[in-house]
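What follows is a set of notes on a single structure, which appears directly below.
Left out: one protein chain. Kept in place: all the others.
Here is chain A:
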Amino acid sequence: MTASTSPAVPDTADTADRQQRIEQIRQAAHRIRRNALDMGEVQGQGYIGQALGVADVLAVVYADQLRFRPEDPHWADRDRFLLSIGHYAIALYAALAEAGIIPVEELETYGSDDSRLPMSAMASYTPGTEISGGSLGHGLGVATGMALGLRLQGNPARVYDLLSDGELDEGSTWEAAMSCAHHGLDNVTAIVDMNALQADGPTTGVLRTEPVTDKWRAFGWHALRVDGNDVAALVDAFDEARAHRGSPSVVICDTRIGHGVPLLAAREKAHFMRVEEHEWQIARDQLQEGLAR
């Protein structure tokens, strides 16, 4: 999938800076993937395919876009990142560890009894987790209220909400989409992880959501569609979304399940991927090889 928008070409003076940003994000994305694989091994299965697919998006968000203080997750002026798709917890924890909000060593407790890192992300358990997602179709509505409230309070913080393409099935997502546009909430950036897969199979067969970009535009959003595994394209899209005024923005990210680990990317696509015990090290090795290339 190619980007349907043409981000502004950066000036030459900015090019070096931009290259540095992109490289920094790529490194962060690598560590997020590595964290996710380590967590996946703890449970032997899970939403590892989604985590690998969305890692570049989360790297851009946490390493480049989001304003936060790792030591103070409740800082009033922080940008909010809402994980509407609670089952992506493994990816969020991997990113929170990369962002320094939770210790990397804690990741090995993922999904275990009494861990702060439950299989579905919940605000009451984990620092830096803004909402309890998981019942899909909730995040954008809460984001709407946060954005309205922050604007009323004169707080310049932004609100990001990560949805999945499957979540576009939920009517409440579109209630919220209308609401954000009606209220002109340009402090909202929605992110849609288009991995084309949901619980019962490919999105195209479960409930057709395309044309997704047209839908968001028709709902009054500034919509950008990018290759969600292309860090440079993501950076440009998020920069544009942040600069846009007058309406909310959505960055629609076409991602590839298992991206960065050929063994898993090539596997028959499954919503909940099973990985054999001996395969985790192979996956880590493949990830490392990919970074070197």
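The working rule: a residue touches a chain if its C-beta (ideal position, glycine included) is under 8 Å from a C-beta of that chain, and two chains touch if they have at least 3 such contacts; residues count from 1.
Throughout what follows, contacts and distances are computed from a predicted model.
*Asks:* Any idea which of "Transketolase subunit B", "Sulfate/molybdate ABC transporter ATPase", "Copper resistance protein B" or "Electron transfer flavoprotein subunit beta" UniProt assigns to the chain that's been left out?
*Replies:* "Transketolase subunit B"
*Asks:* Among A:Val104, A:Met119, A:Leu148 or A:Leu263, which residue is in touch with the absent chain?
*Replies:* Counting the whole complex, the residue in contact with the absent chain is A:Leu148.
*Asks:* Touching the left-out chain: which of A:Arg21, A:His87 or A:His138?
*Replies:* Considering all chains, including the one not shown, the answer is A:His138.
*Asks:* Tell me, which residues in chain A touch the chain that this view leaves out?
*Replies:* Those residues of chain A that touch the unshown chain are 76, 123-124, 130-132, 135, 137-138, 140-150, 152-153, 155, 171-172, 175-176, 178-179, 182-183.
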